[in-house]
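All protein chains but one are shown at their positions in the complex.
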Amino acid sequence: MSSIKDSVHDHIAVEGVTEDLLDTPALQRLRRITQLGTASFVYPSANHTRFEHSLGVYHLANEALGHLGIEGPQAERVRAAALLHDIGHTPFSHNTEDVLEREAGKSHDDVHDLIRGSPVERILVGHDIDPDRVADLIAGDGELGQLVSGELDVDRMDYLVRDAHHTGVPYGTIDHGRLVRELRLVGGELVLAEGNVQSAESLLLARALMNPTVYSHHVARISKAMLRRATDELVGEVPVETFRRWDDYELMVALRDEPATSEYARRLDERDLFKRAVWAEYADVPDEYITADFEQRQAWERDIAARAGVSPDDVILDVPGEPSMKESSTQVVVNGEVRELGTQSTLVSALQTVQREQWRLGVYAPADETDAVGVATEDVLGLDLDALVVDVRQGIHQTLDEYGA
Amino acid sequence: MSSIKDSVHDHIAVEGVTEDLLDTPALQRLRRITQLGTASFVYPSANHTRFEHSLGVYHLANEALGHLGIEGPQAERVRAAALLHDIGHTPFSHNTEDVLEREAGKSHDDVHDLIRGSPVERILVGHDIDPDRVADLIAGDGELGQLVSGELDVDRMDYLVRDAHHTGVPYGTIDHGRLVRELRLVGGELVLAEGNVQSAESLLLARALMNPTVYSHHVARISKAMLRRATDELVGEVPVETFRRWDDYELMVALRDEPATSEYARRLDERDLFKRAVWAEYADVPDEYITADFEQRQAWERDIAARAGVSPDDVILDVPGEPSMKESSTQVVVNGEVRELGTQSTLVSALQTVQREQWRLGVYAPADETDAVGVATEDVLGLDLDALVVDVRQGIHQTLDEYGA
Amino acid sequence: MSSIKDSVHDHIAVEGVTEDLLDTPALQRLRRITQLGTASFVYPSANHTRFEHSLGVYHLANEALGHLGIEGPQAERVRAAALLHDIGHTPFSHNTEDVLEREAGKSHDDVHDLIRGSPVERILVGHDIDPDRVADLIAGDGELGQLVSGELDVDRMDYLVRDAHHTGVPYGTIDHGRLVRELRLVGGELVLAEGNVQSAESLLLARALMNPTVYSHHVARISKAMLRRATDELVGEVPVETFRRWDDYELMVALRDEPATSEYARRLDERDLFKRAVWAEYADVPDEYITADFEQRQAWERDIAARAGVSPDDVILDVPGEPSMKESSTQVVVNGEVRELGTQSTLVSALQTVQREQWRLGVYAPADETDAVGVATEDVLGLDLDALVVDVRQGIHQTLDEYGA
Partner (left out) sequence: MSSIKDSVHDHIAVEGVTEDLLDTPALQRLRRITQLGTASFVYPSANHTRFEHSLGVYHLANEALGHLGIEGPQAERVRAAALLHDIGHTPFSHNTEDVLEREAGKSHDDVHDLIRGSPVERILVGHDIDPDRVADLIAGDGELGQLVSGELDVDRMDYLVRDAHHTGVPYGTIDHGRLVRELRLVGGELVLAEGNVQSAESLLLARALMNPTVYSHHVARISKAMLRRATDELVGEVPVETFRRWDDYELMVALRDEPATSEYARRLDERDLFKRAVWAEYADVPDEYITADFEQRQAWERDIAARAGVSPDDVILDVPGEPSMKESSTQVVVNGEVRELGTQSTLVSALQTVQREQWRLGVYAPADETDAVGVATEDVLGLDLDALVVDVRQGIHQTLDEYGA
């Protein structure tokens, strides 16, 4: 048995198949993939990695299995899946996963081919575990896939407390111990036991507060967009399957070495970031911009740059996906019946609106070009932005924020 | 200067008038008044006192004054008021304050007469501070009364983090450091600076989650109702002005010694608590029961007891006040304008509904009498309660809760 | 199963005999016995009770039993003993235990007679547990008595972290999780497994740092000595067996009501404490003063008061026992052999000297009488104290300490 000290869960015991999986290249690589990518530009102490997070997810899955009374081969599969659930992440985690999706048609939780033929496969087979069923669990499929990837998964429980611990932002501090203890399987569905409406609410509210403060802080979004743009250009030169197996180190060094991306790399290395030229609310953005594909967005970026008279490298259009609130389908037992949290909780049903309110379309450019790019964007996209957006662009009404831009 | 170690704020420096006030009987008495009263029946480690809370409130007020740039006599008055703001609490804090209100027509923040003629007055006068202006601040009046008692007061900031620290329930973990730094005075009003909608939301959400989990947990409410009932009977024998100056110790010993209350005292000492006979939602309770006065409620209790064939001592009717959500008037600067949080935040505007949903009327009785008392209550009050209430009464659908009843 | 939230261990699950024991009067009384007694005069947030500590000790014992692989009736006995281990404490815990020892010849862990005939006995017997064997374990006897009361007991592990949590002094922050996991039974002896010299050292060093900072802080010692003196006088009026069953509330109210002790009670209530007239090091104090009995010390106190011309009530002689360092016999496996920590660890063997260095004899008196009482003490006891002691008495070289005297 390996005994691992963790700054969040204190002590994590690893044995059996998971112990053997620990020292595989696929898992060790996660030591060099940061959990929050560019969010550390806002929160300098947020340097935690996918490796420690994976250990945490394994730990919570293991505890949940104990409380659910699940043992034997099924439990071993879930433990393995929990530990391995992030091996498909590209460098800087979510920051570059769009590239993977566009170029390889894969999401980070599609890991069947990564496992096939690897030491991970040999170890699983050596423990009589079907690698494909583990990969299914990671994709959220299979009997207990919901525990690894679903509305009440232990992934979210771990990352909220871990991100709070490392950023210093307390909003993620949920009662994960209680959440894990109160999980139940009712009719094949993972639900929270009676008396846990507040526990469930606290999980979703924690995310609703962490989102604008950490995950979608405008500086994290700007630097993420710069990293993604640079990666887009690099991946033309490098096979996506090579890129997919890189760690943060390799990507950053490659971006520095490649002439087409070295200026982005310099800006990221020196935290010399773009600023917001446009920061538009959901209601002000026509649907077509939200649903547009990569080529269409590239075309708009080029048009905006041309209209503003700046280099195409200096304009980044950053459009988040449609706001959605799957979490409101979290299931909780209330008065003896399984119900959707969204129907039980006024707070959770409000979160759907909140997500829409927090949504922003951004256009970013070097500091001395934001005015020109802002005006050009309004023209090209036909947006009718009000005075406030111009204020943002010019730094008016901006307050001191956590090491912001 | 006194240097005090605090488990929440670490180090608190006390000097000037506040240092002199520290060792007055009025303040030292707060060492023996628990902050959460009977909530420790649910959360055994919640034994913190009004004294340590008062130090914390003083500390945060002092920090807020620094950030607001307020110095001199005005600052001294606010510091003194922050330290003294709870000297008017009766034993077990909020648990018995109804008695004070009914018998003496005073709330716990009406302390003019407590200060008059006391060592506190002598010390304030010795520092050229007008005792009445300090008492005004404690009541929330005066230029900076809002900082001591208002929507954005430091009282709430301290108690949320302190209650979280001592109960172990993480929901109260707010970013109090940021809240205090971001306070501004705009046109005489205390507001949060630009960029703090999430900070403000987190404060109100923390309370919305702590409320059902800690402050209004049904076991805390039952034991509080038992303590209040016993105190009601005792205060007939003891002048209210004497009672008002007691500490927890004196009240408990007096309740044990007085024959009319000794059985309540035994039950509280041994945690042999009443159970819920009725637990009715807001929508099911006619207005007249919510607005009824003390005598009317006493009459109903007697009627219910008679109908159930039990002793009048065995029926307690517990009706919270009308749900209200003053906090939504918290003011925040958004885009350069001061706005009410309730109009800016979907979450906060949802909290009004939440409070109504969390509201419950309770009728409590000894465990073996809840059935009879429940039926009698439906008859006497004409409530038409559904099957679920009966389930609660009989312990059906109850889950394991934090050391509940 | 009861599920209890604890501010230190988060979640404590109680079932079986321990769940039934929870709501006995003997255990519920511990809610009203503070863990650190008068140390809260120095650390205002240290208001935790023997009840929450007892839950913590039960929790750690339970975890230790799991790691040791002990189950069945033996484990049930140990769990019961862990939960009950402090029911013999007098009010304010260690502060008044001398009285119990002198008047009743009993220490706080001699609880055979407290259990006999009580609800605790009925519950134990109902679970087929021999009450006497539980009482033996509490006294440190029996197979696993060392786990409840010994060099490596879980009692110390809980109180160090709990006292750190509540005082805010970080020195008690040990790695209790690791210590509990690494316990082994070798030849009937409780030892720490290979590789734990540092873990064991950290436990003893934590105590060596907490001792002067918290447990023996001079303000805690002075107030404890005042409380003890008052109790000594009161116990003449009250049977010791009555006193023994009181809680903090009853003792304080009785001290206020009894004319002979009301002035001590007032001083304690208002934190109007005695100051040091003498504070002598071990080397300067002849052995006879350390080994003297109660009557002898009373005689010296009276002589000092007479010589100083002050009331006998105004002189308290406070002599700690001989320094001892039993902990250095903690056993650890080193290179496959069980060894005593004192022989393995330079730090731990140094602790013996440290304890001697930290030892102080104190004589306390009202602030305006310390000079007279100091001089009188030197005369009566024939101490030859140097200038420094006089400095202490006069407050010279005193620094700002944590809310000291």
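Each chain gets a letter, A, B and C, in the order it is written, and its residues are counted from 1.
As a working rule, a residue touches a chain if its C-beta (ideal position, glycine included) is under 8 Å from a C-beta of that chain, and two chains touch if they have at least 3 such contacts.
A quick note: this is a predicted structure, and the numbers were derived from the prediction, not measured.
Would you mind spotting which of C:66, C:195 or C:286 touches the chain that isn't drawn?
Of the listed residues, the one touching the omitted chain is C:195.
Sort through B:11, B:116 or B:266 and give me the one touching the missing partner chain.
Per the contact definition at the top, the residue touching the missing chain is B:11.
Tell me which residue among A:194, A:248 or A:369 touches the hidden chain in the full complex.
Residue touching the chain left out of view: A:248.
Which chain C residues touch the hidden chain?
With respect to the unshown chain, the touching residues of chain C are 169-171, 173-175, 182, 193-196, 198, 201-202, 205, 208-209, 212-213, 335-336, 346-347, 349-351, 353-354, 357, 388, 391, 396-401.
Considering the whole complex rather than only what is displayed, give the residues of chain B touching the chain that is not shown.
Touching the missing chain: residues 3, 10-11, 177-178, 181.
What chain A residues would touch the chain not displayed?
Contact residues on chain A toward the absent chain are 1-8, 10, 23-25, 28-29, 31-32, 34, 40, 42-49, 51-52, 55, 165-169, 248-250, 252-253, 269-272, 400-403.
Going forward, only the chains that are shown with their structure count from here on.
Measuring centre to centre with C-alpha atoms, which chain is farthest from chain A?
Between chain A and every other chain, the largest centroid distance is to C.
Approximately how many whole Å separate the CA-defined centres of chain A and chain B?
40
With chain centres defined as C-alpha means, what is the inter-centre distance between chain B and chain C in Å?
33
Express in whole angstrom the distance between the two chain centres, defined as the mean CA positions of chain A and chain C.
Roughly 50 Å separates the two chain centres.
Can you list the residues of chain C that touch 2 or more other chains?
As it turns out, chain C has residues touching two or more other chains at 3, 10.
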